[in-house]
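Apart from one protein chain that is not included, each protein chain of the complex appears where it belongs.
Chain IDs A and B follow the sequence of writing; residue 1 opens each chain.
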Amino acid sequence: MTAAIERERVVFPKDWTFDLAEEMVEAIAHEFAPAEVVAELARRINGKPQAEAVAEAEAYFADHGHRWMGRTIELGEKYRDRTYEVLLAAAEATGELAFPHVPERFIEIAYLSTQPLYSLPIVENTRHCFAFKMVFCDTYRALEEQCGDAMAAALPCRKSCLAAVDRAFRDKGFDVEVVQDSSLADGEFCQFTSRRREAASGA
Amino acid sequence: MEAIIAPVIDIDRERCTTPFACKKCLQICPTAVLAVHETRMVRLEETDKYLPGTYRLRIAYRDKCSGCNRCVDVCPEDAITVRMLEEVGA
Partner (left out) sequence: MCRMCDSLGGDAANPWYLNPKNYSNRMYKLREPGKGPQQAATAGAIEAGGEAQHASPINTAIEAKANGDMETFNKIIGEMNKRAALRPGCQVVPLHEVMEVLDMGMPVAAMQCICRKTTRGCEECSLKEYTGLGLGTGMLKWERWPERYRGKVEFLSTKQAKEFVEFWDKKGFMHMLMQEGGDFIGGLCNCDYPDCLPIRQRIDYGLTAQLVKSEYVCFVDWDKCNGCGDCLGRCDFNALKYEATTEKAHIDQFQCFGCGLCETACPRNAIEYRDRKQIPGLAKVW
């Protein structure tokens, strides 16, 4: 049985916040609103034959995903919160946890800011693998509405998700293979799984 | 079979004001009959165990009380009484 150790009572600063900064979420929402992202695409591919339009849409989304995550990381590092700071300290202390949780933070910020979600459904976050799913996607809905069902069915927007997820890991120093295991075009949700390539290394 | 009726335990909370700081009875009871709970859980703040009333001693498992009186004997504030029902006069 442990004896009571006399020590100072712990009182943390009252302004500590564990949630994402609303200012940051609003900024990303504003800059990467799905309806507008798709509207811009619709202008570009207007009148083009399907095959060409899909190819252009894929290139457009790949670039979009890359920029979306780049900006998310920039703002996410600017607006820190206690959850992130505790994670960084725990990662430092244990030599583990940075994978997958540091990239996970930015992936959560990116989707929470731009999609109709209050929390991102995480399927797995372990030392080897990070997977999440998207059940309601505004990008997909905008594609259907603005570019038609055929374009939505081609799911060019997956290039955005793949690029964004890949960038979140790469920019934070992790080599992963990102695959889409399920898609809204032919299933009930999109699911992306990122697996570490060098499974042996520590951090 | 005659029903087994456990002793009646009374805690005088005017006397037992800081049970998480004292905890003597909690640690001596052979069957761990008592329990202590914080009465206030404040965000970003640890509860002050020396502040009267921030914790509350509770009789959690009265059926396991034998009436051995160890808690009564150890209590520095004479805050506990343990009596059999006939003594209570019920």
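Odds and ends about this structure:
The rule is short, and it goes like this: a residue touches a chain if its C-beta (ideal position, glycine included) is under 8 Å from a C-beta of that chain, and two chains touch if they have at least 3 such contacts.
Being a predicted model, the structure only gives us computed values, none of them experimental.
Touch with the chain that is not drawn comes from one residue among A:A39, A:A55, A:L87 or A:A153, which is A:L87. Taking the whole complex into account, chain A touches the unshown chain at residues 1-5, 7, 9-12, 14, 16-20, 25, 82-83, 86-87, 89-90, 93-97, 101, 104-105, 108-109, 112, 117-129, 131.
Across the interface with the omitted chain, chain B contributes residues 3-6, 19-20, 23, 26-27, 31-32, 35-47, 55-56, 58, 60-65.
The working rule: only the chains that are shown with their structure count from here on.
Put simply, chain A touches chain B in their complex at residues 1, 4, 9-14, 16. Across the complex, chain A is touched by residues 21, 23, 27, 44-46, 48 of chain B.
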